[in-house]
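All protein chains but one are shown in place.
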Amino acid sequence: MIETALKALFILLYATFVGFMFMGIIRIVTARIHRRVGPPIYQPILDTIKLLSKKSNITHGLIYDFGILYAVGATILAVMFIPLGSIGVLRAYGDLILITFLLEIPMLGIMFAAMSSGNPYAGIGAQRALLTLLAIQVPLGFAIVALAEFYGTFSTYEIVMAQQTMGWSIFHFPLLLAAIAYDLVLQAMFGKEPFDIMIAPGEISLGPMVEFGGKHMGLLQIQHAIALFAETLFFANIFLGGGVVTAFSSSILNTIAGLAVLLVKQVAVLLIATFMGAIFPRFTIDQAAKFYWKWPTIIAALGAVLASL
Amino acid sequence: MNELLIIIFAPLLGGVLAWALNVRGIRELLGVAGAAVPLAYLVKLYSELDASGQLSHSIDFAGFTFSFSLTHLTWVFAMIAGVVGLASTIAMVSTSRDGYEWLFALMSLTGAYGVFLSFDLLGFFIFWELMTVGSFMMVLKYSRSAGLKYFVLSVVGAFAMFLAIAKIYALSGSFAFPDVANAVYYAMGRGDLALVFGLFLVAFGVKAGMFPLHVWAPDAYSETNQSYTAMFSGVLSKTGVYGFILIYMLIGYRLMVEFGAFRSAPKFGYIIAFLGGLTIIVGGLLAALQEDIRKLFAYSSISQIGYILVAFGVGTSLSIEAGIYHAISHALFKGLFFLIVATIIYRTGKTTFADMGGLAEKMPFTFAMAFVAILSLAGIPPMAGFVSKWLIFEAVISQNLPILGGMVFFGSAIGFVYLIRFTYAVWFGQRPTDLDDTKDAPLPLAVAMAILAIPNIVFGIAPGLVVKELNKIFGGEIVTSPTLWELNLGFGRYNGLLILVWLIVGLLIAAVIYFLGAPVRKVPVTDTYQSGNPVTMEYNLTIRRNFFLPLKEALAFWLRISFDKLYRDIGAWVEDFAEVMRNYVYNGNVQSYAWYLALILLILAMWGV
Amino acid sequence: MNGQYASLLIALPLISAFFVPLIKELGRKAVMGYLVMITALQTAIAGWVANEVYSTGKPIIVIAGGWKPPVGINLYIGHFAALFVLIIAVISFFMAIFSFRAVNVEPVDKYAMLFLLLMLGATGMIATGDIFNLFVFMEITAISAYALTAYNKTGEAAEASMKYIVLGGIGSSFFLIGVALIYGATGTLNMAHLAQLAGAIDPTVAQVGLALIIFGLAVEAELFPLNAWAPDAYQAAPHPITVMFSAFVVKAGLYAIGRLLYLFQGAEGWSGLLRLLVILATLTVIVAELSALRQKDAKRMIAYSSIGQVGMIAFALALGTQAGVSAGVFHMVNHAIVKALLFLTVGYVGVALGGTAIENFQGLGKRMPLTALTITIGSLATVGIPLFNIFWSKIRILLAGVEAGYSWSVALILGASVVEAVYYFRLVHTMWFVEGGGRIRENFAIGVIAIFLAALIIVIGVYPNDVWTIVQKAGQDLFNVANYIKNVPLMGVGA
Partner (left out) sequence: MNVPDISIYYFGAIALVLIGLYAALVKKNLLKILIGLSIMETGVNLLLISIGYVSGKSAPILSEGVGPTQAVDPIPQALVLTAIVIGVATTAMALSAVVLIYEKYRTLNVEEIRRLRG
């Protein structure tokens, strides 16, 4: 019990910290691509602390508060189910479908909170977010199907273990296709260009986020950090072999090494997304939908069909 | 009198009495009693059923033998009818104003019970018709065109079924399910078999709302008493679903033998599953584009039934069990949704999104119920809706059916999409000033909603409860359930309690951070960021129409294809044809009529010689 | 009591018809009262006969003038005839009451006479055991029907009557040719005797003769396309007469078709004739239902519907199986009740509101609730909703149809039934959910009759067992020709 609690606490802190670092990395890398210096890597943490310590907060009602809490809670829930190297609180129940759903539901909380403010920008943002979700769901679904059919199991942990003997998923052609599609989907999940339509800074004033400030925004930053961590972690686990290291005799060393391996893989995923985000302009929402329903879907479907053979 | 017959006929009796007496107060009492009695009997019979495995009763009537049977399968479906039927009738206490509605609502409930409990094809057909008529009358009162569309499609379905039944009867000389299954297995030819399957597919497809036979549902579901729609969508559509199980029970083996399998799914099942998948997508996309709250849920209902069809089509024990589970959760959350719609309409008198907004503050209880329903339909763990969807996903994908897998995935996203639309437009945003003194749900509606909301949560956290019953249907551990909270499929696990606990943990952590921060101050809807414009309530701050306009534009090409229009065209064509033919044949000239006689004489002469 | 008293069934209406002119002077009320009295008496006799037949299980054979068949002419009141004579009497009785309210055109005495003759003719057609006698009764029916059709003396009535006469005349001529051919080949006119000899007749003669007889009867039985007179006549005739047309005149024709068909079971080419009849019957159903779809006049609409139902009965009778015949007889009974109710109530609306156009039915649920309710019950029953009587006979007919291998026919009939449902429900919707005028007082006697018929519909629908047993016997009577031959005491001339 205590061990579980400690593990959970560790995962939570680690995920939050690494997530904030990722946010910093994104900002730095983007800045460097733009030939700017960029903020220090810990800048997001500072921002969040500032937000959380605001002396005056406003609310638009109970749902406005609860939605935020729900988003953070659900994100925490999600991260618990994803195997983190050899640490994992609920990885035995880390079902592919469950995790996919859990990664989506924080958005529901944010939507609820944003919409309850009654701000029209939030409404448009919610609409765009949902259409993006709709757009990415098809390739995402096929990618998950491909994985499940290839490995014959839905357990993320078992998939990770299978990769230790069979090699990474992306070295199998059907799953390579799935991984490409999934990576394109990640772009939208991160909310990066060219699929940052739902936030669209400068266009609809951050969309769903427009009304948030103070501690609400702070909580959302934390949620964002954890979600960023969870999404990259999930990808690294299911496509890039996860982080299982058995080279050392000490299990603590193995764990640390595993975390390190995972971190490298996560950063790689992140960087790809950042590079893509930095060079593409924003799509319109129908362009995005048509895009996702075309190439990524075809690729992922092909992968799924091949995997099922 | 036999208990099964009481279960079946109690609602009808209650309805007839309520209609005949038609005294306010007594009418409602009789109606609710009519729906409550069968439920009580079902609960009472549970232990008996558990002991014996099957309770049967048969009577000779009108020269036929009718048999009724309560098995684990039919008990589950009858319970759906019982619970949702009861909730729906309780809600009708608030929304229904005359005996007419009580009569026909309860008549259709009797029909549904009869369909579930019948153990012979003729009884099945008769109750099917009874149910159709009852529900049709409910619709006809509100809209003639919606009613007739519903009725015509239903009757086409029912007659298709009848033809199939007659074919089977001509072969077996009996209607009883065991005899029928035997006769079909040993004696039916390939062509007849395909025909019977096709006819059943149409029959049950219509009632379940399967694409492309779904077109009646949006109109019929919306053009009636919304309390009744809870039963309409929750129970009556389940009879179609149950019909698909009957296909398996009666002709499934033979179809499998005769036509083989596609991958691991039987070929005939794959047809069902594929149509089910299309149903999910079409229903869901159209739901997102509706401007009327009732229609949104009508299409949503269609879409959700698609899941059940996909599950049934795959044809493994696991997938069928998953389908039944989804039938249960669909009945629960969709019943709940329609009661919510009923409450909204009852309190505001409005049905379109454009006229609503900001009701969450005014109707907190209803909103809480809506929240449960939304989470359940959207498939958010740990709700009943998630468990059943999860089971379907696993069942479908584990059978190596990637296309179907993609379809169900798409469906879950589209669920989010239209639900948020509903949430946004009804509960949040700016409230039109004429809704400022809207009250919360009246007591009967509140009770009815609570009846349906509680199982939505319970069956999600403790899926073992349901699975234990469903396993009995198949007589084996299809889904193992080590504890009440946990499901284990071998290749996937789910634990409702753990999710709940950790969600609470997550919420607590978030709450701690939240409460560490400075206190909040409430501001009105006008006090928001509006690009620097000052805003008063005069301005419209909510997107009231065409919320998903970009989706509509992206789908423009596909939206032009309408089966509804096709059927209407066929209908119009038949009417025109009838008109022309009538005027030519019965042209009023007696000499032409004499020629007809001569013509027949000529035919007789040619045939005779 | 002696079974020979059953001949009163024929004698009573005939004699009383001739007494009508005598009481003419007493005025309209007296004539109508007389009519009610006679029909009540007829009902009593028919009830007694039916009771006799069903309790002994033996048919009553009335032998005229002591001449044994086949030389003498006999009446054969078996299970079928007993049942239908009763139905005819009961319906006539009701219509006599209805006539009080519905028939205001003079001369009423002629009306009463023709009314009784119509009843007589139909009774005779069903009861007779002689093929030429059948022709005579058919002509009595037809001529009184011609006259009654024209009774309202409007242009339409005369036109309808004229159409009926022309088509009926052609039909009966050919019927007579058929009889002549059959007689020429067998030398007998007695049905039982004919049945005995049927197998031995020259096949061509038998075929042509039978075909012509069926052709002649089909005009009366409203088979498409020989039914073109029917909608006009139904529409133009006085309302009570329309009820009688639909409830038993056409049934008598159907019965004759069924009886003769099965008498000639042994004849060659019989099954071919059956197939032709099935085709015609199916067409009848389809064309009639489609024609009813957009009618603007409710009475005409129901007339077409009636034709469609009759087509279904003909279909059942032409299946050539016991199940089909029994189902057909069941449907005959049910249809007689339902259509009697519908034409009665619709006719009553016509009388009360001055016409039967669909517009007059708007808001009828509020204006004449009882009438509207009974029309609704009749409509639901016709459409074949469970818990109403027609449902049972309809599914039996269709099951028998598929069993006999006519799946395509059944499919088409089912398709036509969809159409039927549409126009009936449009009517129901018009009555209950469209706004109409103010409340109108409803006639008590007609209300009682309508409620009685509606109750009958529901009682049979909810508990069909007893009626089914009865019609099964009647169906056997029709189908089982060997029994028929056995029951008639043929004199000397064995097979």
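Observations on the model:
Every chain is named by a letter (A, B and C) in the order it is written, and numbering of its residues begins at 1.
Following the convention adopted for this analysis, a residue touches a chain if its C-beta (ideal position, glycine included) is under 8 Å from a C-beta of that chain, and two chains touch if they have at least 3 such contacts.
No experiment lies behind these values; they were computed from the predicted model shown.
Across the whole complex, the hidden chain's contacts among the shown chains comprise B, C. Per the touch definition above, the residue from C:I61, C:M113 or C:A236 contacting the chain not shown is C:A236. Touching the missing chain, out of C:G57, C:G155, C:G354 or C:G438, is residue C:G155. Across the entire complex, the residue among C:A147, C:A372 or C:L456 in touch with the chain not shown is C:A147. Within the complete assembly, residues 132, 135-136, 139, 142-143, 146-147, 150, 153-163, 165-166, 168-170, 172-173, 176-177, 179-180, 183-184, 187, 189, 231-232, 235-236, 291 of chain C touch the chain that is not shown. Where chain B meets the missing chain, the touching residues are 582-583, 586-591, 594-595, 598.
Basically, only the chains that are shown with their structure count from here on.
The touch graph of these protein chains is an open line.
Of all chain pairs in this entry, the one linked by the most C-beta contacts is A-B. Ranked by distance of CA centroids from chain B, the top chain is C.
Rounded to whole angstrom, the centroid-to-centroid distance between chain B and chain C, based on C-alpha atoms, equals 45 Å.
With centres defined as mean CA coordinates, chain C is found 79 Å away from chain A.
The distance from the centre of chain A to the centre of chain B, each centre being the mean of the chain's C-alpha atoms, comes to 35 Å. Interface residues of chain C, counted against chain B in their complex, comprise 162-163, 166-167, 170-171, 174, 204, 207-208, 211-212, 215, 218-219, 225-226, 228-229, 231-232, 269, 272, 276, 280, 287, 290-291, 293-294, 380, 385-387, 391-392, 395, 398-399, 401-403, 405, 407, 410-411, 414-415, 417-419, 421-422, 425-426, 428-429, 432-433, 464-465, 468, 472. Of all residues in chain B, those touching chain A in their complex are 263, 358, 360-361, 378-381, 386, 390, 393-394, 397-398, 400-403, 405-406, 408-410, 412-414, 416-417, 420-421, 423-424, 427-430, 489, 491-495, 498-499, 502-511, 513-514, 516-523, 525, 527-531, 541-543, 547-548, 550-551, 553-554.
On chain B, the positions that touch chain C within their shared complex are 61-63, 122, 125-127, 129-130, 133, 136, 140-141, 144, 147-148, 151-152, 155-156, 159, 162-163, 166-167, 169-170, 574-575, 577-579, 581-582, 585-586, 588, 590, 592-594, 596-597, 599-601, 603-604, 607-609.
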